[in-house]
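The complex is shown incomplete by one protein chain, all other protein chains being positioned as in the whole.
Showing subunit A:
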Amino acid sequence: MKARLAEWIVLLRPGDWLVLAGALLVCVLSALALWRGGAPDKAVVRAGGKVFAEVGLARAQVVEVPGPLGVTRIEIEPGRARVASDPGPRQYCVRQGWLTRSGAVAICAPNQVSLSLAGGAADYDSLNY
(Lines give C-alpha, C1' and ligand atoms only; values in the text may rest on other atoms or scores of the structure.)
Protein backbone atom coordinates (compact mmCIF):
# COMPACT_ATOMS: atom_id res chain seq x y z
CA MET A 1 0.00 0.00 0.00
CA LYS A 2 2.74 2.40 1.01
CA ALA A 3 4.85 1.44 -1.98
CA ARG A 4 1.82 1.98 -4.23
CA LEU A 5 1.36 5.47 -2.86
CA ALA A 6 5.04 6.29 -3.27
CA GLU A 7 4.80 5.22 -6.90
CA TRP A 8 2.25 7.99 -7.48
CA ILE A 9 3.91 10.60 -5.32
CA VAL A 10 7.12 10.54 -7.35
CA LEU A 11 5.04 11.85 -10.25
CA LEU A 12 4.49 15.10 -8.39
CA ARG A 13 7.14 17.73 -9.02
CA PRO A 14 7.94 20.51 -6.51
CA GLY A 15 5.85 23.09 -8.37
CA ASP A 16 2.93 20.67 -8.42
CA TRP A 17 2.80 20.70 -4.63
CA LEU A 18 2.78 24.48 -4.76
CA VAL A 19 -0.08 24.50 -7.26
CA LEU A 20 -2.06 21.99 -5.20
CA ALA A 21 -1.56 24.05 -2.04
CA GLY A 22 -2.73 27.13 -3.93
CA ALA A 23 -5.78 25.25 -5.23
CA LEU A 24 -6.74 24.13 -1.73
CA LEU A 25 -6.25 27.67 -0.49
CA VAL A 26 -8.66 28.90 -3.18
CA CYS A 27 -11.20 26.31 -2.02
CA VAL A 28 -10.96 27.34 1.62
CA LEU A 29 -10.92 31.07 0.96
CA SER A 30 -13.85 30.93 -1.45
CA ALA A 31 -15.84 28.88 1.07
CA LEU A 32 -15.07 31.37 3.82
CA ALA A 33 -15.89 34.35 1.63
CA LEU A 34 -19.04 33.00 0.01
CA TRP A 35 -20.62 30.86 2.72
CA ARG A 36 -20.38 33.27 5.61
CA GLY A 37 -23.42 35.31 4.59
CA GLY A 38 -26.73 34.73 6.30
CA ALA A 39 -25.56 35.18 9.89
CA PRO A 40 -27.80 37.97 11.23
CA ASP A 41 -26.60 40.49 13.77
CA LYS A 42 -29.76 42.35 14.74
CA ALA A 43 -33.51 41.96 14.94
CA VAL A 44 -35.83 44.70 13.70
CA VAL A 45 -39.25 44.86 15.35
CA ARG A 46 -41.98 46.85 13.66
CA ALA A 47 -45.37 47.82 15.04
CA GLY A 48 -48.03 49.50 12.93
CA GLY A 49 -45.54 49.91 10.09
CA LYS A 50 -43.02 51.88 12.16
CA VAL A 51 -39.78 50.54 13.58
CA PHE A 52 -40.51 49.82 17.23
CA ALA A 53 -37.11 48.53 18.25
CA GLU A 54 -33.80 47.39 16.79
CA VAL A 55 -32.23 44.84 19.07
CA GLY A 56 -28.79 43.29 18.80
CA LEU A 57 -28.70 39.48 18.78
CA ALA A 58 -25.78 39.31 21.18
CA ARG A 59 -27.68 38.57 24.39
CA ALA A 60 -30.99 37.04 25.41
CA GLN A 61 -33.89 39.37 26.13
CA VAL A 62 -37.63 39.75 25.68
CA VAL A 63 -39.26 42.65 23.83
CA GLU A 64 -42.94 43.35 24.47
CA VAL A 65 -44.69 45.14 21.65
CA PRO A 66 -48.14 46.66 22.11
CA GLY A 67 -50.55 46.37 19.16
CA PRO A 68 -54.28 46.85 18.53
CA LEU A 69 -55.11 43.35 19.88
CA GLY A 70 -52.73 43.24 22.81
CA VAL A 71 -49.07 42.60 23.54
CA THR A 72 -46.80 40.54 21.27
CA ARG A 73 -43.83 39.06 23.08
CA ILE A 74 -40.65 38.71 21.06
CA GLU A 75 -37.86 36.60 22.44
CA ILE A 76 -34.24 37.22 21.48
CA GLU A 77 -31.43 34.75 22.01
CA PRO A 78 -27.84 34.91 20.80
CA GLY A 79 -28.01 34.50 17.01
CA ARG A 80 -31.78 33.93 16.80
CA ALA A 81 -35.17 35.41 17.57
CA ARG A 82 -38.82 34.33 17.63
CA VAL A 83 -42.29 35.54 18.36
CA ALA A 84 -42.96 33.85 21.68
CA SER A 85 -46.61 34.81 21.98
CA ASP A 86 -49.12 36.87 20.06
CA PRO A 87 -52.79 37.69 20.61
CA GLY A 88 -53.66 37.05 16.92
CA PRO A 89 -56.20 34.33 16.05
CA ARG A 90 -54.12 32.11 13.74
CA GLN A 91 -50.69 32.28 15.38
CA TYR A 92 -48.77 31.99 12.09
CA CYS A 93 -45.89 34.12 13.35
CA VAL A 94 -45.58 32.11 16.56
CA ARG A 95 -45.62 28.79 14.75
CA GLN A 96 -42.79 29.95 12.49
CA GLY A 97 -40.49 29.29 15.43
CA TRP A 98 -36.94 30.53 15.68
CA LEU A 99 -35.65 32.75 12.89
CA THR A 100 -31.95 32.18 12.33
CA ARG A 101 -31.03 33.55 8.90
CA SER A 102 -30.57 37.13 7.88
CA GLY A 103 -33.61 38.35 5.97
CA ALA A 104 -36.02 35.98 7.71
CA VAL A 105 -39.34 37.62 8.63
CA ALA A 106 -42.21 36.67 10.96
CA ILE A 107 -45.33 38.79 10.57
CA CYS A 108 -48.19 38.93 13.05
CA ALA A 109 -50.61 40.71 10.74
CA PRO A 110 -53.65 40.99 13.06
CA ASN A 111 -51.59 42.71 15.71
CA GLN A 112 -49.61 44.71 13.11
CA VAL A 113 -46.28 43.51 14.49
CA SER A 114 -43.39 42.10 12.46
CA LEU A 115 -40.00 40.70 13.39
CA SER A 116 -37.18 40.53 10.87
CA LEU A 117 -33.52 39.66 11.11
CA ALA A 118 -30.95 41.88 9.42
CA GLY A 119 -27.21 42.11 8.92
CA GLY A 120 -24.70 39.83 7.25
CA ALA A 121 -25.16 39.30 3.54
CA ALA A 122 -28.91 38.90 3.22
CA ASP A 123 -29.66 37.46 -0.20
CA TYR A 124 -33.37 37.04 0.18
CA ASP A 125 -36.03 37.72 2.73
CA SER A 126 -38.40 34.88 3.44
CA LEU A 127 -41.24 36.69 1.64
CA ASN A 128 -39.97 37.18 -1.87
CA TYR A 129 -37.74 34.13 -2.00
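By definition in this document, a residue touches a chain if its C-beta (ideal position, glycine included) is under 8 Å from a C-beta of that chain, and two chains touch if they have at least 3 such contacts; residues count from 1.
Assume contacts and distances are computed from a predicted model.
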| item | value |
| --- | --- |
| Per UniProt, the name of the complex member that is left out, chosen from "Heptaprenyl diphosphate synthase", "Formate dehydrogenase major subunit", "Outer membrane receptor protein involved in Fe transport" or "Sugar ABC transporter permease" | "Heptaprenyl diphosphate synthase" |
| Residue in contact with the excluded chain [from A:24, A:60 or A:109] | A:24 |
| Touch list for subunit A against the chain that is not drawn | 8, 11-16, 19-20, 23-24, 26-27, 30-31, 34-35, 123 |
